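Of the protein chains in this complex, all but one are displayed in their positions.
And then chain A:
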Amino acid sequence: MAVSVDEAASTGPVRDHTPPARRLGGRGRSVLEVALLTVLAVVMLFPVLWMIETSIKENRDVYAIPAKFFDFKVTLDHFKDVFAASGGGRSTLSVSFLNSVVVAGVSTVLATVLGVPAAWAYSRFSVKAKKDQLFFILSTRFMPPVVVVIPIFLMYRQAGLIDTKLGLILIYAAFNVPFTIWMMKGFVDEVPAEYEDAAMLDGYTRLQAFWRFTLPLLLPGIAATAVFALIFSWNEFVFAIFLTSSDNVRTAPPAIAGLIGGTTVDWGLVAAASVVFALPVLVFAYLVRKHLIAGVTLGAVRR
């Protein structure tokens, strides 16, 4: 690590064309910056690296003292255990991964289908007490989920939604709709309403105008919003652990947490399951990274 700091610092002055008086300050600062960032990166990335390393170590090496950083035998047995049961057939973990895919996917689709037209309506029409309505919608996101989990549990027990995928899908969609409305409203505001006006004068109804002209221009925004919603549903833990109990309904986060707590903990399996769990989110975030930034910084610069 020390080597890379020196390298970064020594290449600095070569590219640096600022006057000599300021160069020293600039160089001093850049050394400090790189050093701090390096420390931060190590702190942030070490658990991730350790998780990946553990997932490909043999059990002997996982428990070795002193810990083995580099000198261990690579094995993919843990990943096999994530998907296949020891006696053959599918493991319970693989079932919970499948549940996660279904719950996160359907709830995201539901939130998008409901939220995007709502956002369009709030952006285009003069609605009575629009600001109050939007504030109310946003306010449902103010409290942490754990505050409402017990009332929700009681209601779900009455409604027969306890320990069902449908129950999780509904609660995740409910949490994602406000977010979708707010984020999509920003995107809809950016698309000039004149496109729809022009299309309506050209012979289309308002809905056709929205469908044929505004919606295609909104697709990047919808993608970014949906990924945010997907990540929320995929990672959600509190509702999942309270509202589900059986193996064939549980999603991955409580299932992975459930691996810890027996007399012995198979850390290799925990790590492998965690890697499998983290991958889809990373891939999705990478695919839409441009739009994610656009979504976060939206509204910072006005037209």
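Here is the rule we go by: contacts are C-beta pairs under 8 Å (C-beta built on N, C-alpha and C of every residue); 3 or more make two chains touch, one makes a residue touch a chain; residues count from 1.
Basically, contacts and distances are computed from a predicted model.
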| item | value |
| --- | --- |
| Listed names "Fe-S cluster assembly protein SufB", "Cytochrome c oxidase subunit 1", "ATP-binding cassette domain-containing protein" or "Formate dehydrogenase beta subunit", with the criterion being the UniProt name of the chain not displayed | "ATP-binding cassette domain-containing protein" |
| Candidates A:Leu32, A:Ala64, A:Ala85 or A:Ala198 - the one touching the absent chain | A:Ala198 |
| Which of A:Ser86, A:Ser126 or A:Ser246 contacts the chain that the document leaves out | A:Ser126 |
| Contact footprint on chain A, counting only the chain that is left out | 126-128, 192, 194-195, 197-205, 213, 216-217 |
